[in-house]
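Here the complex is missing one protein chain, while the rest keep their positions.
Up next is chain A:
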Amino acid sequence: MMSLQKATLFALYAVLELAEDTDRQLSASEIAERYNISTNHLAKVLRDLGRAGLVESVRGAGGGYRFCGNAKRTTLLDVVRLFEEVGAGPTSGIVQETNAGAALSLVMDEIEEITHATLLSISIETMLKLMRKRRPEKPSSTGLFRAV
């Protein structure tokens, strides 16, 4: 299973939650409460998403954040890459000059390539379709991704 950093996972939660209804505005605390995560950490993540043009904050009463990206063209990889590098994980600590290291790198590269292709091929809109098909009763950290 791929492990995502907390910030990445929070960003995916926020983007998907907000993209589900682009007319709806949600505050950081509302999203944080729904996923049982830190409001402060999520607020920082939302600012990063705002700088990337995926969400925008709406001021005033009833204000909050709303999704302003293109759900059809934004991929999971676009979101993940804002918070962590994809494809530089498992092989980085392998001693490639050895036969065992070189062989292990081949296997780990295969895993990385599949991960990359998967994240690149799934748009936010496709995720929304998946969410509509299968709604878990309560979001949990054992869902699609595991936070580390």
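Definition applied: contacts are C-beta pairs under 8 Å (C-beta built on N, C-alpha and C of every residue); 3 or more make two chains touch, one makes a residue touch a chain; residues count from 1.
Here is the rule we use: contacts and distances are computed from a predicted model.
From the set "Acetyltransferase (GNAT) family protein", "Putative aldouronate transport system permease protein", "Mycofactocin maturase MftC" or "ABC transporter ATP-binding protein", the protein name that UniProt assigns to the chain left out of the figure is "Acetyltransferase (GNAT) family protein".
When the missing chain is restored to the complex, the residue among A:Ala11, A:Ile37 or A:Ala71 that touches it is A:Ala71.
Touching the missing chain, out of A:Thr22, A:Asn40 or A:Gln96, is residue A:Thr22. By the touch definition given at the top, chain A reaches the unshown chain through residues 22, 70-73, 75, 113-114, 117-118, 120-123, 125-126, 129-130, 133.
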